[in-house]
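Excluded from the complex is one protein chain; the other protein chains are retained at their positions.
On to chain A.
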Amino acid sequence: MALQNDREGSPVFFSLEMPNRLDELESLHLFFERVGRETGWSDRLCMNMTLACEELLTNTISYGFPQGGDHLLRVSVFCSERQVEVVLEDEGVPFDPLAAEAPDLEMALEDRPIGGLGIHFAKRLMDDMAYERTSSGNRLVLLKKV
C-alpha cells in the first residue's frame, strides 16, 4: 500500500520499547506525553496519537503471542512540521489490522457487540495507515497530518 508520506527535512525521532503486557501501557502514555511536550503537540493531537497506538498495541498484546513468552514491542515516532509518523513493530503472529471488518455503529444498544472498536478508532484518527509483514513480524506505519 502506498503512503502519502511527507517525511521532510530531518524529523525529530523518539522511540519506545515496551514488554508485551497490558500493565505496561502506562509507559505508552508517559512516552506520548513526553513526545507531545517536546514537540509542542496540542492536547488533542497527543490524545489521538496515544489512543490510536494504545488500541493497536492492546490488540498485539492480547492476540499477537498465542504461545506466550516475553516479547518487546517497538514504537518509533518521527515528528516533522507537517506530520507525525509512527511505526509499530512486533514479532507476533501475522495480523493485518487494516483487513479487519468495520464494526456496525448503527446497531441498537441491546445488539451492540462488546468490543471490536479499537482498530476502527485507529483508522478514524489517522490520515493514513499501511501494514507490512516483514521477515521478523508485523510492521504498521501510521501517518497523521499536523
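Observations
Here is the rule we use: contacts are C-beta pairs under 8 Å (C-beta built on N, C-alpha and C of every residue); 3 or more make two chains touch, one makes a residue touch a chain; residues count from 1.
Assume contacts and distances are computed from a predicted model.
When the unshown chain is looked up in UniProt, the name that turns up among "Trypsin-like peptidase domain-containing protein", "TctA family transporter", "Putative cytoplasmic membrane protein" or "Anti-sigma factor antagonist" is "Anti-sigma factor antagonist".
Of the listed positions A:11, A:36, A:92 or A:118, the one in contact with the omitted chain in the full complex is A:118.
On the side of chain A, touch with the chain left out of the figure occurs at residues 22-23, 25-26, 29, 43-44, 47, 50-51, 54-55, 58, 103, 105-110, 112, 114-115, 117-118, 120-121, 124-125.
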